[in-house]
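Worksheet for the structure shown next.
Note that this complex is displayed minus one protein chain, with the remaining chains in position.
Up next is subunit A:
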Amino acid sequence: MSASVEIQEAEDAIERPLLEIKDLAIGFTTSNGEVNAVRNAHLTIMPGETVAIVGESGSGKSTTALAAIGLLPGNGRVAAGQILFDGEDISNASEKRMIELRGNSIGMVPQDPMSNLNPVWKIGDQVRETLKANGLPSGPDDVAKVLSQAGLPDAASRAKQYPHEFSGGMRQRALIAIGLSCQPRLLIADEPTSALDVTVQRQILDHLDKMTTELGTAVLLITHDLGLAAERADQVVVMYRGQVVESGPSLELLQNPQHPYTQRLVASAPSLASRRIQAAKELGVETDDLLAPAETGVAVPSKADEILQIRDLKKVFKLRSGLGKSTDFTAVDNVSFSVKRGTTTAIVGESGSGKSTVAQMVLNLLSPTSGKIIFDGVDTSTLNSKELFAFRRRVQPIFQDPYGSLDPMYNIFRTIEEPLRTHKIGDKASREKKVRELLDQVALPQSTMQRYPNELSGGQRQRVAIARALALDPEVIICDEAVSALDVLVQAQVLNLLAELQSRLGLTYLFITHDLAVVRQIADHVCVMQKGKLVETGSTDEVFDSPQQEYTLALLNAIPGAGLMLPPEVEVA
(Lines give C-alpha, C1' and ligand atoms only; values in the text may rest on other atoms or scores of the structure.)
Protein backbone atom coordinates (compact mmCIF):
# COMPACT_ATOMS: atom_id res chain seq x y z
CA MET A 1 0.00 0.00 0.00
CA SER A 2 1.55 3.31 -1.07
CA ALA A 3 1.84 6.35 1.14
CA SER A 4 -0.53 8.45 -0.94
CA VAL A 5 -3.32 5.91 -0.59
CA GLU A 6 -2.81 5.94 3.16
CA ILE A 7 -3.11 9.71 3.26
CA GLN A 8 -6.19 9.53 1.08
CA GLU A 9 -7.70 7.00 3.48
CA ALA A 10 -6.84 9.15 6.46
CA GLU A 11 -8.61 12.11 4.88
CA ASP A 12 -11.64 9.97 4.17
CA ALA A 13 -11.69 8.84 7.76
CA ILE A 14 -12.02 12.38 9.03
CA GLU A 15 -15.13 12.96 6.96
CA ARG A 16 -16.58 9.55 7.50
CA PRO A 17 -18.31 8.44 10.72
CA LEU A 18 -16.35 5.77 12.59
CA LEU A 19 -19.45 3.79 13.44
CA GLU A 20 -22.77 4.15 11.75
CA ILE A 21 -25.73 1.99 12.66
CA LYS A 22 -28.58 2.16 10.16
CA ASP A 23 -32.06 0.69 10.61
CA LEU A 24 -30.67 -2.08 12.77
CA ALA A 25 -33.01 -4.87 13.84
CA ILE A 26 -31.88 -7.65 16.16
CA GLY A 27 -33.93 -10.76 16.79
CA PHE A 28 -33.64 -13.48 19.39
CA THR A 29 -34.86 -16.98 18.71
CA THR A 30 -36.73 -18.19 21.75
CA SER A 31 -39.07 -21.10 22.39
CA ASN A 32 -41.91 -18.71 21.53
CA GLY A 33 -40.46 -17.84 18.15
CA GLU A 34 -38.40 -14.85 17.17
CA VAL A 35 -38.47 -11.86 19.50
CA ASN A 36 -37.29 -8.48 18.28
CA ALA A 37 -34.98 -6.95 20.85
CA VAL A 38 -34.01 -3.99 18.70
CA ARG A 39 -35.90 -2.34 15.84
CA ASN A 40 -34.88 0.47 13.52
CA ALA A 41 -31.98 1.55 15.64
CA HIS A 42 -29.71 4.18 14.23
CA LEU A 43 -26.75 6.07 15.61
CA THR A 44 -23.59 7.70 14.37
CA ILE A 45 -20.24 8.08 16.10
CA MET A 46 -17.60 10.33 14.59
CA PRO A 47 -13.92 9.52 15.28
CA GLY A 48 -12.93 10.60 18.78
CA GLU A 49 -16.48 11.35 19.81
CA THR A 50 -18.31 9.97 22.85
CA VAL A 51 -21.87 8.84 22.32
CA ALA A 52 -24.04 7.47 25.11
CA ILE A 53 -26.99 5.12 24.74
CA VAL A 54 -29.38 5.62 27.65
CA GLY A 55 -32.27 3.40 28.54
CA GLU A 56 -33.67 1.11 31.21
CA SER A 57 -32.84 -2.58 31.43
CA GLY A 58 -34.40 -4.44 28.54
CA SER A 59 -34.38 -1.37 26.30
CA GLY A 60 -31.94 -3.00 23.88
CA LYS A 61 -29.04 -0.67 24.59
CA SER A 62 -26.55 -3.40 25.45
CA THR A 63 -27.77 -5.61 22.62
CA THR A 64 -27.13 -2.82 20.12
CA ALA A 65 -23.62 -2.33 21.45
CA LEU A 66 -22.83 -6.04 21.47
CA ALA A 67 -23.95 -6.31 17.85
CA ALA A 68 -21.34 -3.69 16.96
CA ILE A 69 -18.55 -5.96 18.21
CA GLY A 70 -20.17 -9.17 16.96
CA LEU A 71 -20.84 -10.59 20.42
CA LEU A 72 -24.57 -11.23 20.33
CA PRO A 73 -25.52 -14.29 22.37
CA GLY A 74 -25.95 -17.53 20.43
CA ASN A 75 -29.66 -17.17 19.82
CA GLY A 76 -29.44 -13.54 18.66
CA ARG A 77 -28.83 -12.29 15.13
CA VAL A 78 -28.90 -9.12 13.10
CA ALA A 79 -32.20 -9.41 11.24
CA ALA A 80 -31.96 -6.24 9.17
CA GLY A 81 -29.99 -3.06 8.74
CA GLN A 82 -26.33 -2.21 8.64
CA ILE A 83 -23.50 -1.66 11.09
CA LEU A 84 -20.85 0.34 9.25
CA PHE A 85 -17.48 0.42 10.95
CA ASP A 86 -15.29 2.88 9.12
CA GLY A 87 -17.40 2.35 6.02
CA GLU A 88 -17.34 -1.45 6.16
CA ASP A 89 -20.58 -3.29 6.88
CA ILE A 90 -19.79 -5.67 9.74
CA SER A 91 -23.36 -6.64 10.60
CA ASN A 92 -22.87 -10.05 9.02
CA ALA A 93 -19.09 -10.16 8.83
CA SER A 94 -17.30 -13.50 9.12
CA GLU A 95 -16.00 -14.59 12.51
CA LYS A 96 -12.46 -14.32 11.10
CA ARG A 97 -12.96 -10.67 10.18
CA MET A 98 -14.49 -9.91 13.60
CA ILE A 99 -11.49 -11.50 15.38
CA GLU A 100 -9.25 -9.16 13.35
CA LEU A 101 -11.31 -6.14 14.38
CA ARG A 102 -11.81 -7.00 18.04
CA GLY A 103 -9.16 -5.71 20.39
CA ASN A 104 -7.19 -3.45 18.08
CA SER A 105 -10.05 -1.70 16.24
CA ILE A 106 -12.99 -2.14 18.58
CA GLY A 107 -12.31 -2.60 22.27
CA MET A 108 -14.76 -3.34 25.04
CA VAL A 109 -15.01 -2.52 28.73
CA PRO A 110 -17.72 -4.74 30.20
CA GLN A 111 -20.18 -4.02 32.95
CA ASP A 112 -19.46 -6.17 35.94
CA PRO A 113 -15.82 -6.19 37.12
CA MET A 114 -16.54 -9.14 39.38
CA SER A 115 -17.46 -11.59 36.64
CA ASN A 116 -15.53 -10.35 33.63
CA LEU A 117 -12.05 -11.43 34.67
CA ASN A 118 -11.24 -15.12 34.57
CA PRO A 119 -10.73 -16.08 38.23
CA VAL A 120 -8.04 -18.70 37.54
CA TRP A 121 -5.56 -16.53 35.60
CA LYS A 122 -3.36 -13.76 36.89
CA ILE A 123 -4.29 -10.22 35.92
CA GLY A 124 -1.03 -9.88 34.00
CA ASP A 125 -1.76 -13.02 31.95
CA GLN A 126 -5.14 -11.66 30.98
CA VAL A 127 -3.58 -8.41 29.77
CA ARG A 128 -0.73 -10.22 28.02
CA GLU A 129 -2.95 -12.49 25.97
CA THR A 130 -4.78 -9.42 24.67
CA LEU A 131 -1.55 -7.81 23.48
CA LYS A 132 -0.34 -11.11 22.04
CA ALA A 133 -3.56 -11.86 20.19
CA ASN A 134 -3.33 -8.49 18.46
CA GLY A 135 0.34 -8.84 17.55
CA LEU A 136 1.70 -6.29 20.01
CA PRO A 137 4.81 -6.72 22.18
CA SER A 138 3.72 -8.57 25.31
CA GLY A 139 6.63 -8.72 27.72
CA PRO A 140 6.18 -8.09 31.45
CA ASP A 141 7.13 -4.42 30.97
CA ASP A 142 4.51 -3.91 28.27
CA VAL A 143 1.87 -5.48 30.51
CA ALA A 144 2.90 -3.29 33.45
CA LYS A 145 2.82 -0.21 31.24
CA VAL A 146 -0.71 -0.92 30.05
CA LEU A 147 -1.90 -1.50 33.62
CA SER A 148 -0.23 1.61 35.02
CA GLN A 149 -1.73 3.73 32.23
CA ALA A 150 -5.13 2.61 33.45
CA GLY A 151 -4.23 4.03 36.86
CA LEU A 152 -3.28 0.84 38.64
CA PRO A 153 -0.57 1.64 41.20
CA ASP A 154 2.45 -0.65 41.49
CA ALA A 155 1.46 -2.37 38.25
CA ALA A 156 4.42 -4.72 37.86
CA SER A 157 3.70 -6.59 41.09
CA ARG A 158 -0.06 -6.21 40.78
CA ALA A 159 0.11 -8.04 37.46
CA LYS A 160 1.13 -11.17 39.35
CA GLN A 161 -2.04 -11.17 41.44
CA TYR A 162 -5.31 -12.93 40.78
CA PRO A 163 -8.62 -11.12 40.27
CA HIS A 164 -9.95 -12.11 43.71
CA GLU A 165 -7.07 -10.20 45.26
CA PHE A 166 -8.29 -6.98 43.61
CA SER A 167 -11.02 -4.62 44.78
CA GLY A 168 -13.92 -3.84 42.44
CA GLY A 169 -12.40 -0.52 41.39
CA MET A 170 -9.03 -2.11 40.66
CA ARG A 171 -10.63 -4.85 38.63
CA GLN A 172 -12.45 -2.27 36.58
CA ARG A 173 -9.14 -0.49 35.99
CA ALA A 174 -7.69 -3.79 34.81
CA LEU A 175 -10.63 -4.25 32.43
CA ILE A 176 -10.18 -0.71 31.12
CA ALA A 177 -6.50 -1.51 30.64
CA ILE A 178 -7.47 -4.60 28.63
CA GLY A 179 -10.06 -2.70 26.59
CA LEU A 180 -7.65 0.07 25.66
CA SER A 181 -4.42 -1.98 25.55
CA CYS A 182 -4.39 -2.27 21.75
CA GLN A 183 -5.40 1.37 21.27
CA PRO A 184 -8.66 0.66 19.46
CA ARG A 185 -10.40 3.39 17.50
CA LEU A 186 -13.73 2.61 19.13
CA LEU A 187 -14.30 1.60 22.73
CA ILE A 188 -17.59 0.10 23.79
CA ALA A 189 -18.09 0.79 27.49
CA ASP A 190 -21.12 -1.15 28.74
CA GLU A 191 -22.15 0.38 32.10
CA PRO A 192 -18.47 0.47 33.04
CA THR A 193 -19.02 1.77 36.55
CA SER A 194 -22.54 0.84 37.59
CA ALA A 195 -21.25 -1.83 39.98
CA LEU A 196 -18.94 0.56 41.81
CA ASP A 197 -19.26 3.08 44.64
CA VAL A 198 -19.93 6.67 43.56
CA THR A 199 -16.54 8.08 44.52
CA VAL A 200 -14.71 5.23 42.76
CA GLN A 201 -17.10 5.63 39.83
CA ARG A 202 -16.04 9.22 39.36
CA GLN A 203 -12.32 8.42 39.51
CA ILE A 204 -12.67 5.63 36.97
CA LEU A 205 -14.78 7.70 34.57
CA ASP A 206 -12.39 10.64 34.84
CA HIS A 207 -9.52 8.35 34.04
CA LEU A 208 -11.37 6.74 31.14
CA ASP A 209 -12.13 10.22 29.77
CA LYS A 210 -8.51 11.23 30.04
CA MET A 211 -7.21 8.10 28.34
CA THR A 212 -9.67 8.14 25.46
CA THR A 213 -9.03 11.83 24.86
CA GLU A 214 -5.28 11.24 24.74
CA LEU A 215 -5.64 8.28 22.41
CA GLY A 216 -8.36 9.89 20.33
CA THR A 217 -10.60 6.90 20.92
CA ALA A 218 -14.30 7.16 20.14
CA VAL A 219 -16.47 5.81 22.96
CA LEU A 220 -19.87 4.18 22.83
CA LEU A 221 -21.06 4.47 26.42
CA ILE A 222 -23.98 2.36 27.56
CA THR A 223 -25.70 3.57 30.72
CA HIS A 224 -29.04 3.72 32.49
CA ASP A 225 -28.04 6.97 34.17
CA LEU A 226 -29.07 10.04 32.21
CA GLY A 227 -27.02 12.34 34.43
CA LEU A 228 -23.90 10.32 33.79
CA ALA A 229 -24.57 10.18 30.05
CA ALA A 230 -25.09 13.92 29.81
CA GLU A 231 -21.95 14.63 31.78
CA ARG A 232 -19.67 12.32 29.81
CA ALA A 233 -21.01 12.17 26.27
CA ASP A 234 -21.18 14.60 23.34
CA GLN A 235 -24.28 12.94 21.96
CA VAL A 236 -27.01 11.02 23.75
CA VAL A 237 -29.20 8.37 22.17
CA VAL A 238 -32.28 7.37 24.20
CA MET A 239 -33.57 3.85 23.67
CA TYR A 240 -36.91 2.54 24.85
CA ARG A 241 -38.27 -0.95 24.20
CA GLY A 242 -35.83 -1.69 21.43
CA GLN A 243 -36.23 1.56 19.59
CA VAL A 244 -34.29 4.79 19.47
CA VAL A 245 -36.83 7.36 20.61
CA GLU A 246 -34.63 10.42 20.65
CA SER A 247 -31.05 11.46 20.02
CA GLY A 248 -29.05 14.63 19.94
CA PRO A 249 -26.37 16.69 21.67
CA SER A 250 -26.42 15.89 25.39
CA LEU A 251 -27.28 19.21 26.97
CA GLU A 252 -29.85 20.08 24.35
CA LEU A 253 -31.57 16.75 24.83
CA LEU A 254 -31.54 17.11 28.59
CA GLN A 255 -32.85 20.65 28.62
CA ASN A 256 -35.42 20.22 25.93
CA PRO A 257 -36.55 16.61 25.78
CA GLN A 258 -39.09 15.97 23.03
CA HIS A 259 -40.21 12.39 23.41
CA PRO A 260 -42.51 11.64 26.39
CA TYR A 261 -40.22 8.84 27.56
CA THR A 262 -37.19 11.13 27.64
CA GLN A 263 -39.26 13.70 29.50
CA ARG A 264 -40.12 11.09 32.12
CA LEU A 265 -36.49 10.04 32.36
CA VAL A 266 -35.34 13.62 32.84
CA ALA A 267 -38.04 14.26 35.41
CA SER A 268 -37.22 11.24 37.50
CA ALA A 269 -33.45 11.41 37.20
CA PRO A 270 -32.33 11.69 40.79
CA SER A 271 -29.97 14.59 41.05
CA LEU A 272 -29.06 17.31 43.46
CA ALA A 273 -31.73 19.54 42.05
CA SER A 274 -34.46 17.23 43.23
CA ARG A 275 -36.17 17.79 46.55
CA ARG A 276 -37.72 15.69 49.27
CA ILE A 277 -40.79 13.96 47.89
CA GLN A 278 -43.60 15.94 49.44
CA ALA A 279 -46.50 13.98 50.68
CA ALA A 280 -49.04 15.31 53.13
CA LYS A 281 -46.77 14.06 55.89
CA GLU A 282 -45.83 17.19 57.79
CA LEU A 283 -49.35 18.49 57.76
CA GLY A 284 -50.72 15.22 59.09
CA VAL A 285 -48.25 14.96 61.90
CA GLU A 286 -48.61 18.53 62.99
CA THR A 287 -52.39 18.54 63.13
CA ASP A 288 -52.22 15.36 65.16
CA ASP A 289 -49.80 16.99 67.52
CA LEU A 290 -51.96 20.01 67.98
CA LEU A 291 -55.22 18.19 68.38
CA ALA A 292 -54.38 15.10 70.34
CA PRO A 293 -53.54 16.62 73.76
CA ALA A 294 -56.42 19.04 73.58
CA GLU A 295 -58.94 16.34 72.82
CA THR A 296 -57.90 13.80 75.39
CA GLY A 297 -56.63 16.13 78.00
CA VAL A 298 -53.97 13.69 79.09
CA ALA A 299 -50.37 13.53 78.14
CA VAL A 300 -49.95 11.22 75.17
CA PRO A 301 -46.56 10.41 73.79
CA SER A 302 -45.61 13.03 71.28
CA LYS A 303 -45.66 11.85 67.68
CA ALA A 304 -42.19 13.20 67.29
CA ASP A 305 -40.57 11.18 70.06
CA GLU A 306 -37.45 9.19 69.39
CA ILE A 307 -38.59 5.70 68.51
CA LEU A 308 -35.07 4.48 67.94
CA GLN A 309 -31.93 5.49 69.78
CA ILE A 310 -28.53 4.13 68.90
CA ARG A 311 -25.91 4.69 71.58
CA ASP A 312 -22.18 4.08 71.15
CA LEU A 313 -22.85 1.11 68.92
CA LYS A 314 -19.80 -0.98 68.14
CA LYS A 315 -19.30 -4.20 66.22
CA VAL A 316 -15.99 -6.02 66.05
CA PHE A 317 -15.55 -9.00 63.75
CA LYS A 318 -12.77 -11.51 64.26
CA LEU A 319 -10.97 -12.19 61.00
CA ARG A 320 -9.02 -15.40 60.77
CA SER A 321 -5.41 -14.92 59.86
CA GLY A 322 -3.20 -17.96 59.91
CA LEU A 323 -3.33 -20.76 62.43
CA GLY A 324 -5.63 -19.97 65.32
CA LYS A 325 -4.70 -16.31 65.13
CA SER A 326 -7.26 -13.66 64.47
CA THR A 327 -7.24 -9.94 63.96
CA ASP A 328 -10.03 -7.65 65.02
CA PHE A 329 -11.91 -5.73 62.39
CA THR A 330 -14.07 -2.91 63.69
CA ALA A 331 -16.98 -2.71 61.29
CA VAL A 332 -18.97 -0.21 63.32
CA ASP A 333 -17.19 2.14 65.69
CA ASN A 334 -19.04 4.11 68.36
CA VAL A 335 -22.01 5.12 66.30
CA SER A 336 -24.75 7.12 67.99
CA PHE A 337 -27.83 8.66 66.48
CA SER A 338 -31.55 8.66 67.01
CA VAL A 339 -34.57 8.39 64.78
CA LYS A 340 -37.77 10.34 65.39
CA ARG A 341 -41.11 8.64 64.92
CA GLY A 342 -42.65 9.23 61.51
CA THR A 343 -39.45 10.50 59.89
CA THR A 344 -36.88 9.06 57.55
CA THR A 345 -33.26 8.80 58.53
CA ALA A 346 -30.77 7.77 55.88
CA ILE A 347 -27.42 6.17 56.54
CA VAL A 348 -25.12 6.73 53.58
CA GLY A 349 -21.64 5.49 52.86
CA GLU A 350 -19.63 3.42 50.43
CA SER A 351 -19.49 -0.34 50.59
CA GLY A 352 -17.50 -1.38 53.62
CA SER A 353 -18.54 1.68 55.61
CA GLY A 354 -20.53 -0.42 58.07
CA LYS A 355 -23.97 0.91 57.19
CA SER A 356 -25.51 -2.51 56.54
CA THR A 357 -23.97 -3.86 59.75
CA VAL A 358 -25.81 -1.10 61.63
CA ALA A 359 -29.04 -2.13 59.90
CA GLN A 360 -28.55 -5.77 60.86
CA MET A 361 -27.92 -4.84 64.47
CA VAL A 362 -31.03 -2.64 64.56
CA LEU A 363 -33.01 -5.57 63.15
CA ASN A 364 -31.51 -7.68 65.96
CA LEU A 365 -30.10 -10.12 63.42
CA LEU A 366 -26.60 -9.42 64.67
CA SER A 367 -25.68 -8.61 68.25
CA PRO A 368 -23.51 -5.57 68.93
CA THR A 369 -20.10 -5.94 70.57
CA SER A 370 -20.93 -3.00 72.78
CA GLY A 371 -23.39 -0.14 72.89
CA LYS A 372 -27.14 -0.05 73.00
CA ILE A 373 -30.08 0.01 70.63
CA ILE A 374 -33.12 1.42 72.36
CA PHE A 375 -36.39 0.83 70.57
CA ASP A 376 -39.37 2.68 71.99
CA GLY A 377 -37.66 2.96 75.40
CA VAL A 378 -36.52 -0.66 75.63
CA ASP A 379 -32.97 -1.93 75.13
CA THR A 380 -33.32 -4.53 72.39
CA SER A 381 -30.47 -6.69 73.71
CA THR A 382 -32.50 -7.48 76.84
CA LEU A 383 -35.48 -8.91 74.98
CA ASN A 384 -36.40 -12.50 75.73
CA SER A 385 -37.59 -14.72 72.91
CA LYS A 386 -41.24 -13.76 73.32
CA GLU A 387 -40.49 -10.05 73.43
CA LEU A 388 -38.18 -10.45 70.46
CA PHE A 389 -41.04 -12.01 68.51
CA ALA A 390 -43.17 -8.97 69.32
CA PHE A 391 -40.27 -6.68 68.38
CA ARG A 392 -39.99 -8.34 64.97
CA ARG A 393 -43.63 -7.51 64.38
CA ARG A 394 -42.95 -3.82 64.91
CA VAL A 395 -39.71 -3.56 62.96
CA GLN A 396 -39.65 -4.94 59.42
CA PRO A 397 -36.95 -5.03 56.75
CA ILE A 398 -36.95 -4.47 53.01
CA PHE A 399 -33.78 -5.74 51.38
CA GLN A 400 -31.84 -4.76 48.31
CA ASP A 401 -32.29 -7.66 45.98
CA PRO A 402 -35.94 -8.14 45.04
CA TYR A 403 -34.90 -11.34 43.23
CA GLY A 404 -33.18 -12.95 46.17
CA SER A 405 -35.48 -11.91 48.98
CA LEU A 406 -38.66 -13.54 47.68
CA ASP A 407 -39.01 -17.31 47.86
CA PRO A 408 -39.34 -18.48 44.23
CA MET A 409 -41.51 -21.44 45.30
CA TYR A 410 -44.11 -19.27 47.07
CA ASN A 411 -46.77 -17.45 45.12
CA ILE A 412 -47.30 -13.82 45.98
CA PHE A 413 -50.28 -14.49 48.21
CA ARG A 414 -48.31 -16.95 50.30
CA THR A 415 -45.32 -14.61 50.44
CA ILE A 416 -47.35 -11.72 51.82
CA GLU A 417 -49.48 -13.92 54.03
CA GLU A 418 -46.53 -15.70 55.63
CA PRO A 419 -45.77 -13.08 58.32
CA LEU A 420 -49.46 -12.99 59.27
CA ARG A 421 -49.51 -16.74 59.61
CA THR A 422 -46.27 -16.78 61.57
CA HIS A 423 -47.66 -14.26 64.03
CA LYS A 424 -51.04 -16.07 64.12
CA ILE A 425 -53.05 -13.04 63.12
CA GLY A 426 -56.67 -13.49 62.07
CA ASP A 427 -58.23 -16.47 60.32
CA LYS A 428 -57.87 -17.54 56.72
CA ALA A 429 -60.56 -15.19 55.39
CA SER A 430 -59.33 -12.13 57.24
CA ARG A 431 -55.78 -12.82 56.19
CA GLU A 432 -56.82 -12.98 52.56
CA LYS A 433 -58.66 -9.68 52.96
CA LYS A 434 -55.52 -8.17 54.49
CA VAL A 435 -53.36 -9.38 51.59
CA ARG A 436 -55.81 -7.79 49.15
CA GLU A 437 -55.60 -4.51 51.06
CA LEU A 438 -51.82 -4.66 51.09
CA LEU A 439 -51.67 -5.23 47.34
CA ASP A 440 -53.93 -2.19 46.91
CA GLN A 441 -51.64 -0.15 49.10
CA VAL A 442 -48.60 -0.93 46.98
CA ALA A 443 -50.63 -0.44 43.76
CA LEU A 444 -50.42 -4.02 42.51
CA PRO A 445 -53.47 -5.67 40.90
CA GLN A 446 -55.23 -8.35 42.95
CA SER A 447 -54.49 -10.87 40.24
CA THR A 448 -50.85 -10.72 41.35
CA MET A 449 -51.78 -13.00 44.26
CA GLN A 450 -51.64 -16.15 42.18
CA ARG A 451 -48.40 -15.30 40.42
CA TYR A 452 -44.84 -16.29 41.25
CA PRO A 453 -41.82 -13.98 41.71
CA ASN A 454 -40.23 -15.01 38.39
CA GLU A 455 -43.28 -13.69 36.55
CA LEU A 456 -42.84 -10.19 37.98
CA SER A 457 -40.51 -7.35 37.08
CA GLY A 458 -37.94 -6.01 39.53
CA GLY A 459 -40.15 -3.07 40.49
CA GLN A 460 -43.17 -5.30 41.03
CA ARG A 461 -41.14 -7.64 43.19
CA GLN A 462 -39.93 -4.78 45.32
CA ARG A 463 -43.58 -3.74 45.78
CA VAL A 464 -44.33 -7.27 46.94
CA ALA A 465 -41.43 -7.01 49.40
CA ILE A 466 -42.90 -3.73 50.66
CA ALA A 467 -46.35 -5.29 51.00
CA ARG A 468 -44.85 -8.14 52.97
CA ALA A 469 -43.04 -5.69 55.25
CA LEU A 470 -46.31 -3.81 55.81
CA ALA A 471 -48.35 -6.93 56.56
CA LEU A 472 -47.78 -6.75 60.32
CA ASP A 473 -48.49 -3.00 60.55
CA PRO A 474 -44.94 -2.26 61.66
CA GLU A 475 -43.84 1.05 63.12
CA VAL A 476 -40.32 1.03 61.73
CA ILE A 477 -39.15 -0.20 58.34
CA ILE A 478 -35.46 -0.74 57.69
CA CYS A 479 -34.76 -0.33 53.97
CA ASP A 480 -31.35 -1.80 53.17
CA GLU A 481 -30.55 -0.46 49.69
CA ALA A 482 -34.20 -1.07 48.91
CA VAL A 483 -34.21 0.81 45.60
CA SER A 484 -30.60 0.39 44.49
CA ALA A 485 -31.26 -2.50 42.14
CA LEU A 486 -34.08 -0.74 40.29
CA ASP A 487 -34.11 1.32 37.11
CA VAL A 488 -34.48 5.06 37.61
CA LEU A 489 -38.13 5.27 36.61
CA VAL A 490 -39.10 2.30 38.78
CA GLN A 491 -36.92 3.69 41.55
CA ALA A 492 -38.86 6.97 41.44
CA GLN A 493 -42.17 5.08 41.61
CA VAL A 494 -41.07 3.02 44.59
CA LEU A 495 -39.73 6.07 46.41
CA ASN A 496 -43.02 7.86 45.82
CA LEU A 497 -44.87 4.85 47.14
CA LEU A 498 -42.71 4.75 50.27
CA ALA A 499 -43.27 8.48 50.89
CA GLU A 500 -47.00 8.11 50.42
CA LEU A 501 -47.19 5.13 52.79
CA GLN A 502 -45.22 7.06 55.34
CA SER A 503 -47.64 9.94 55.36
CA ARG A 504 -50.65 7.64 55.43
CA LEU A 505 -49.45 5.19 58.06
CA GLY A 506 -47.00 7.30 60.06
CA LEU A 507 -44.15 4.92 59.35
CA THR A 508 -40.58 5.50 60.43
CA TYR A 509 -37.90 4.62 57.90
CA LEU A 510 -34.26 3.84 58.42
CA PHE A 511 -32.90 4.01 54.91
CA ILE A 512 -29.54 2.42 54.14
CA THR A 513 -28.12 3.51 50.80
CA HIS A 514 -24.97 4.46 48.94
CA ASP A 515 -26.88 6.79 46.67
CA LEU A 516 -27.00 10.39 47.86
CA ALA A 517 -29.44 11.35 45.13
CA VAL A 518 -31.95 8.92 46.63
CA VAL A 519 -31.28 10.34 50.08
CA ARG A 520 -32.19 13.79 48.83
CA GLN A 521 -35.56 12.53 47.70
CA ILE A 522 -36.60 10.54 50.73
CA ALA A 523 -34.75 11.47 53.90
CA ASP A 524 -35.29 14.04 56.64
CA HIS A 525 -32.04 13.28 58.41
CA VAL A 526 -28.76 11.97 57.11
CA CYS A 527 -25.98 10.05 58.83
CA VAL A 528 -22.82 9.77 56.76
CA MET A 529 -20.63 6.78 57.59
CA GLN A 530 -17.05 6.16 56.58
CA LYS A 531 -15.00 3.14 57.63
CA GLY A 532 -17.32 2.30 60.52
CA LYS A 533 -17.46 5.80 61.95
CA LEU A 534 -20.22 8.33 61.81
CA VAL A 535 -18.55 11.33 60.20
CA GLU A 536 -21.48 13.67 59.80
CA THR A 537 -25.12 13.91 60.81
CA GLY A 538 -27.71 16.55 60.25
CA SER A 539 -30.91 17.35 58.44
CA THR A 540 -30.88 16.55 54.75
CA ASP A 541 -30.83 20.20 53.77
CA GLU A 542 -27.95 20.99 56.10
CA VAL A 543 -25.85 18.12 54.86
CA PHE A 544 -26.52 18.82 51.20
CA ASP A 545 -26.27 22.59 51.30
CA SER A 546 -23.32 22.95 53.64
CA PRO A 547 -21.49 19.67 54.15
CA GLN A 548 -19.06 19.95 57.06
CA GLN A 549 -16.78 17.06 56.18
CA GLU A 550 -14.54 16.64 53.19
CA TYR A 551 -15.75 13.07 52.77
CA THR A 552 -19.38 14.17 52.51
CA LEU A 553 -18.38 16.76 49.96
CA ALA A 554 -16.56 14.10 47.94
CA LEU A 555 -19.65 11.90 48.00
CA LEU A 556 -21.83 14.81 46.89
CA ASN A 557 -19.50 15.76 44.06
CA ALA A 558 -19.44 12.20 42.84
CA ILE A 559 -23.14 12.17 41.93
CA PRO A 560 -23.21 11.97 38.13
CA GLY A 561 -24.67 15.05 36.51
CA ALA A 562 -24.49 17.01 39.76
CA GLY A 563 -23.27 20.14 38.07
CA LEU A 564 -25.76 20.11 35.23
CA MET A 565 -28.45 22.74 35.36
CA LEU A 566 -31.91 21.64 34.47
CA PRO A 567 -34.64 24.07 33.60
CA PRO A 568 -37.28 23.93 36.34
CA GLU A 569 -40.17 23.11 34.02
CA VAL A 570 -38.95 19.61 33.16
CA GLU A 571 -39.55 18.54 36.74
CA VAL A 572 -43.27 18.69 36.28
CA ALA A 573 -43.20 16.93 32.92
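Keep this in mind: a contact is a pair of C-beta atoms (placed from the backbone, for glycine too) under 8 Å apart; a residue touches a chain by one contact, two chains touch by 3 or more; residues count from 1.
FYI, contacts and distances are computed from a predicted model.
> Can you pick, from "UxaA family hydrolase", "Oligopeptide transport system permease protein", "Cytochrome c oxidase accessory protein CcoG" or "ABC transporter", the UniProt name of the chain not shown?
"Oligopeptide transport system permease protein"
> Of the listed residues A:Arg102, A:Arg202, A:Lys340 or A:His525, which contacts the missing chain in the full complex?
Once the missing chain is taken into account, the touching residue is A:Arg102.
> Check the options A:Ala144, A:Cys182, A:Leu226 or A:Val332 and report the residue that touches the missing chain.
Of the listed residues, the one touching the omitted chain is A:Cys182.
> From the list A:Ile69, A:Ala346 or A:Leu420, which touches the chain that is not on show?
A:Ile69
> List every residue of subunit A that touches the chain not included in the displayed model.
Touch with the absent chain occurs at residues 69, 71, 73, 95, 99-104, 107-108, 110, 112, 115-121, 129-130, 133-134, 162, 164, 175, 178-179, 182, 320-323.
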